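What you see is the complex with one protein chain gone and the rest in place.
First chain written, first letter: the chains are A, B and C, and each begins at residue 1.
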Amino acid sequence: MVKGIKITTIGGGSSYTPELVEGFIKHYDELPVRELWLVDIEAGKEKLEIVGNLAKRMIEKAGLPIEVHLTLDRRAALENADFVTTQFRVGLLEARAKDERIPMKYGVLGQETNGPGGLFKGLRTIPVILDICKDMEELCPNAWLINFTNPAGMVTEAVLRYSNIKKVVGLCNVPIGMEMGIAKLLDVDHSRIKIDFAGLNHMVYGLDVYVDGESVKDKVIELLTDPNNTSFVKNVKGLGWEPSFIRSLNLLTCPYHNYYYKTKDMIEKDIKKAKEEGTRAEVVLKLEKELFELYKDPNLAIKPPQLEERGGAYYSEAAVRLITSIYTDKGDIQPVNTQNNGAIASIPNDSAVEVSCVITKEGPKPIVIGDLPIAVRGLVQQIKSFERIAAEAAVTGDYDTAVLALTINPLTPSDTIAREIVDEMLEAHKEHLPQFFPKKEAVKA
Amino acid sequence: MVKGIKITTIGGGSSYTPELVEGFIKHYDELPVRELWLVDIEAGKEKLEIVGNLAKRMIEKAGLPIEVHLTLDRRAALENADFVTTQFRVGLLEARAKDERIPMKYGVLGQETNGPGGLFKGLRTIPVILDICKDMEELCPNAWLINFTNPAGMVTEAVLRYSNIKKVVGLCNVPIGMEMGIAKLLDVDHSRIKIDFAGLNHMVYGLDVYVDGESVKDKVIELLTDPNNTSFVKNVKGLGWEPSFIRSLNLLTCPYHNYYYKTKDMIEKDIKKAKEEGTRAEVVLKLEKELFELYKDPNLAIKPPQLEERGGAYYSEAAVRLITSIYTDKGDIQPVNTQNNGAIASIPNDSAVEVSCVITKEGPKPIVIGDLPIAVRGLVQQIKSFERIAAEAAVTGDYDTAVLALTINPLTPSDTIAREIVDEMLEAHKEHLPQFFPKKEAVKA
Amino acid sequence: MVKGIKITTIGGGSSYTPELVEGFIKHYDELPVRELWLVDIEAGKEKLEIVGNLAKRMIEKAGLPIEVHLTLDRRAALENADFVTTQFRVGLLEARAKDERIPMKYGVLGQETNGPGGLFKGLRTIPVILDICKDMEELCPNAWLINFTNPAGMVTEAVLRYSNIKKVVGLCNVPIGMEMGIAKLLDVDHSRIKIDFAGLNHMVYGLDVYVDGESVKDKVIELLTDPNNTSFVKNVKGLGWEPSFIRSLNLLTCPYHNYYYKTKDMIEKDIKKAKEEGTRAEVVLKLEKELFELYKDPNLAIKPPQLEERGGAYYSEAAVRLITSIYTDKGDIQPVNTQNNGAIASIPNDSAVEVSCVITKEGPKPIVIGDLPIAVRGLVQQIKSFERIAAEAAVTGDYDTAVLALTINPLTPSDTIAREIVDEMLEAHKEHLPQFFPKKEAVKA
Partner (left out) sequence: MVKGIKITTIGGGSSYTPELVEGFIKHYDELPVRELWLVDIEAGKEKLEIVGNLAKRMIEKAGLPIEVHLTLDRRAALENADFVTTQFRVGLLEARAKDERIPMKYGVLGQETNGPGGLFKGLRTIPVILDICKDMEELCPNAWLINFTNPAGMVTEAVLRYSNIKKVVGLCNVPIGMEMGIAKLLDVDHSRIKIDFAGLNHMVYGLDVYVDGESVKDKVIELLTDPNNTSFVKNVKGLGWEPSFIRSLNLLTCPYHNYYYKTKDMIEKDIKKAKEEGTRAEVVLKLEKELFELYKDPNLAIKPPQLEERGGAYYSEAAVRLITSIYTDKGDIQPVNTQNNGAIASIPNDSAVEVSCVITKEGPKPIVIGDLPIAVRGLVQQIKSFERIAAEAAVTGDYDTAVLALTINPLTPSDTIAREIVDEMLEAHKEHLPQFFPKKEAVKA
């Protein structure tokens, strides 16, 4: 048996890759990576070269025997992989910009993982992920698929429901971010904070929060509603809740909850921002260009600090932590997207949820949640329904199903607006949605 | 044992009463009413006299031995009652007008059973209903409470959860209205239509629909999405759905679904209407005045046809049909609000649901639904959560709980707007919400 | 469209058939049977002739235009049938005698629907039923399958789980028998008794019992435990419970519960009886011979009263009542075996249960039970598990699965005895269990 593990990163030309590589370098003792395969598509060839060469320099500098392979041949990259990570973006940032711009025309949130943007990112991404799964079945049936690609909840749902790959985990940096936020609020080290997470991707709640094992939820809620604490509240995105609401909700929220509990304000804010500085995709497009300029520097052999502005903080930490715990059968607790199997009552057993899990060599095992608090049960179920129906639309290419998914999304103001947005976005993303545009058979050969 | 049954109608001075009386007259053979007690409060004394005297004339004309009692003494009216029906309105139509007007100022739906209006009608009504339940425990512990008072789902939830009265049924005319609508669409007699109802009050779906026992759902959906059928669609309130949406939803909707699937349009329409002709309460105030003028006519001894414009069609039919089936142990199927007990998976067993039930002497027994279709599971759960938290706020008088209830309601655009509406409406309805305004103890005796 | 309905009775040569025919005659007004196809296998040809000719004479005497067809061609009989009833016995009474005799050698209950006998009757029957289902898919896809063949619960489970026929109902006379027993105990007419049934076939409980819609359960329990009432108790099979037990169980039991709550006594009694007068199959063999002698009489044109001794009372009544309610979309309540779909909590949704259902043209719709009383939840689940695993063994022909099914059956004293009984019974029934004895491929052609 070959020693060390083989990791395949699909979308390896991403600007995030240096962070991931940094993680592998830092944790090499626990996680002996033998081969790292960065794979991308033709259109991403140049970026792959740039970022791949930076990765090689970083590893060389660290003096580690990790082989880095750069390739456009996905099948070669998958063969005998131990872990497959996915971080690609179908249609690149240009498609994301459309996900953001088009809904705003209808007064609807333009964001890449929620509402219409989340739906269409899912419609573009899911067929590709399922295609990867088919290759994995054949080429690396025992590998774990660690999916970072958004919308990660919908993608995990689709893999569980429509592929034969059962070793799949969806990963997000939101839970770590929540821990960091609480650590800062309480001024204690991150390592002392634990949160009981439950919900869905980008719809995850903290049911309780502990410092050194003792619940501090009451104190946290008190701080969050303390009028003298507004300086903090203002600084921490997503925590500016009405005190009466957050006291009676009595849960920790995640930043994306703003879209659902402050729908009107968020849409207005995002539309204003898009006007003034461009949408997030447009901003990131510029950032990325600068980053890749930096990456090209043959003297650069570390992750450049400017990467942090790009967002996605802790993604690499989350990924390496997860892969390490699976590889070493560590048995620690991490919040991930996995099959519910009864962890959250009233969510179907075969659906994906984001919950605190024990991480073993056999993957994540959810810790029991039982009933979600009554106040959030409906919203969580509704987003789950949205994810499920969206995944179905992605697989079937059925127009009516796509309209249904968007209509029941709580961010959509009406069935008619849902239909209009679907119409415009289908057309705009046509190139990446072949399932919705079946080719007519040629009349004559 | 005394023969015949005693019915007590709380809010007996309502303009609906003649319809109810007409029902008792029509079904006297099956349902031998011995005594009908119409009870109202001091402020409703005059109406009670008018409507009560009309009732007496109607019964006299029918030649039936039904005693009609008019009283302001609720306890006397409840004593040994067999059925107690409730149709009162705390704060009268003036309060309803506030429920409608205030939310509109915030761009939010102003309606008496949904959103902020539903919340505040519940907050005013539930303490009164629970008080009636306490009297019933003492004065007529074996009686059935047939509640018409809106929001009927929330009220039934509150009775099940916070009183010792278990013999309670919540009643609504929406399901019958749906049957009538389908009958008209298909041009068949109402008696041949059956619908499998499932959901909550004012959030009820038809899972399937039959003519003479054979499913015609596909045909109905086809008609509803037929572009050549628009004249019908436009005429039937609440059926003007996007064809793609209703095809993939594949369920019958109720008119109130418009508020949730066409939120933006409905709010705009209602605000416009309120400006032009006044809110529904304001319109009804006028209608009622005219009706009571008619009722005063000593020569009138039938239900005047003008009552039908008042709305509430079939309420009386629903009530008499239900009471008769309980009384005669008929075992027919009727849609009512009752304890879920597992009928709808994922709704708590002890919550109220609106489902098709077998009606026996022991009350309604739900027919199993199982899982609701995935597309509607979240919305139904969310409204149920709203009802439950609203009921809790009504009982505890807790401000934070009221804000929570309104924030999680899908018609509310943000926690801040929820809080602002709660603040303004609490003040506006102060007189009828003593639980939120505990009296300070006098400093000196 | 042809008027009237076509009924196909598989196992038409059964001695029960005259009862069924009598039922069709009595209810012809409601249930206009156009054709009755009695179909049997070659080995049953003679009986089919005898009983078929009696049927013809009965119908002629009644003056009804029902065509009776006698055939060995099952496919011809199934074509365009509206209802298919099954009442066959694979291996005839001789096989049943083995089901009874062999277990007794091991000190285990020998009975045809419980324990090892039930298992092996299932193993023989299920492949035949599934074969019929396949024919039905092709020849009468809209027909209802009304299954009388025991073990009816296991057979219904198998059809739901392993065939594409969803229009299946399992039928048993035990519930009617319980109603009759209570009627006799209370000395009221059967028509005034209603019982809320819940459980499984031959493991069904009465949760409550009503006379004219009012619960009389307390009174019934009191009578059943009244020492002065022993004459009754002794006469009614299965009701001689310890007063302390039945008081705290607080449910109506069915006769088969004796096997589970009086295991030791029942086995001893049955072994003694088998020694003295033969097993039930052996007794019935004699009875049947006498019956068929009677049936041959060309002057006989009614169901002979001697048939009642054969057992199976009310089976025909149950069958005709069910078929009529489906055909006429009656909406009355009958206890049948159907898919659980959430009616009984903790039983899988896709399993068969025996519960009170509303009977419509779309088939039976269970009335919600919710949680079974805690005292019986385990036993019911255990029998359901037995049925499910037995059905799996019947389909797969897997030896280990058969041993597992018998080991977990509560009537089996040990895994070793289970294995020994399976071994002996497999051998004894070899001819009718081809799935367990795959033919070895011929070495040479």
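Definition applied: contacts are C-beta pairs under 8 Å (C-beta built on N, C-alpha and C of every residue); 3 or more make two chains touch, one makes a residue touch a chain.
Computed from a prediction, not measured in an experiment: that's the story for all the values here.
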_Among the chains you can see, which ones touch the chain that has been omitted?_
A, C
*Which of these touches the unseen chain: A:225, A:250 or A:341?*
A:341
*Among A:71, A:225, A:250 or A:360, choose the residue that contacts the chain missing from this document, as touch is defined above.*
A:360
_Can you say which of C:249, C:284, C:319 or C:433 touches the chain missing from this structure?_
C:249
_Using the document's definition of touch, tell me which of C:120, C:162 or C:241 contacts the absent chain._
C:241
_Tell me which stretches of chain A touch the chain missing from the display._
194, 208, 210, 212-215, 329, 331-333, 341-343, 345, 349, 358, 360-362, 365-371
_If the hidden chain were put back, which residues of chain C would touch it?_
241-242, 244-245, 247-249, 261-265, 346, 374-386, 388-389, 398-401, 403-404, 407-408, 410, 413-419
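Just so it is clear, only the chains that are shown with their structure count from here on.
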*Make each chain a node and each touching pair an edge, then name the shape: line, ring, star, complete, other.*
line
_chain B-chain C separation of Cα centroids, rounded to whole Å_ = 45
*For chain A and chain C, let me know how many angstrom lie between their CA-based centres, rounded off.*
55
*At least two other chains touched by the same residue of chain B: list those residues.*
none
